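A protein chain is absent from this complex, but the other protein chains hold their places.
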Amino acid sequence: MVLNIPKNSNFFITYIVMFIFWILLSWEFSLSNILFGLVGSFLVAYSTRNLFIKERIAISPQKFIRKSYLSILYIFYLTYQIIMANLDVAYRVLHPKMPIDTRVIKFNTKLESDLAKTCFANSITLTPGTITIDVKKDIFYVHALTSEAAESLLEGSMERKLIEIFQE
Amino acid sequence: MIDMHDIFNLIILILVLNVFLCIYRALMGPRAWDRVIAINVIGTKTIVIVILIGILYDSLYFVDVALVYALFNFILTVALSKYIEFGTL
Partner (left out) sequence: MELIDFIVTALLFGGTFFFTTATLGLLRFPDLFTRLHATGKGDTLGVGLILTGLVIYLGLSPITLKIIIIMTFILLTSPVGTHCICRAVYNQGIKPWKRR
């Protein structure tokens, strides 16, 4: 059997990541365990090398540092939003009359790549009073619990942060 | 003096009560999808309960069980929603 390993190094990156993951999970350094990990991660990496890494982009080091910094800031912002969302839902659940007024809104997004859209959809689900229903090409369908939640989403500060991270 | 293990026991007790409340929705849920989300919530709580029991019994292997349970819980939700949407698996 001839293995046609592709010229770009998707396979090796996948192989190394899978092997590190095996070591982290098993945490045992006997010879048989490491050999079994090498063989197993080879099989997994060979069958899924095109799924794990789909696209690659060239990026300058300065931009990389700036984007990493913005991503970490975004994670803190998202944590704050998750806590606010949970307090909001807890208030609405525990209130005897349940002050909810639901609606479905749809809007266009300027994000292009799949990764950016996935991040945006997951962030919408975790922020106060909104969950993503469907994404068709550029159109987002969002279910909002209150009208204030819908307005604060359409105002679009979260999308601007993601555009700054993923595009330019 | 309160031991940390007492607090873990209390947390497990509250979570198990929560699971029983969710079973009400899983049994009575008017449509199929209400049962699906009830089962999903029960699975998430089970992961946390298994990890807490692993710490109480001082055993490493419960965490592996919880990891596999998390994988199965996600696959179950995705598969059931695909079945609801298209009618086949």
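A and B label the chains in the order they appear, each numbered from 1.
Note that in this section a contact is a pair of C-beta atoms (placed from the backbone, for glycine too) under 8 Å apart; a residue touches a chain by one contact, two chains touch by 3 or more.
Just so we're clear, the structure is a prediction, and the values are computed from it rather than from any experiment.
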In subunit A, positions touching the absent partner: 24-25, 27, 82-83, 85-86, 89-90, 93-94, 98, 100-104, 121-122, 125-126, 129, 131-134, 141, 143, 145
Missing-chain contacts mapped onto subunit B: 1-2, 4, 7-8, 11, 14-15, 18, 21-22, 24-25, 31, 33-34, 36-38, 40-41, 44-45, 47-48, 51-52, 55, 60, 63-64, 66-67, 70-71, 74, 77-78, 80-82, 84-85
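Going forward, only the chains that are shown with their structure count from here on.
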Centroid distance [mean C-alpha coordinates] between subunit B and subunit A, Å: 23
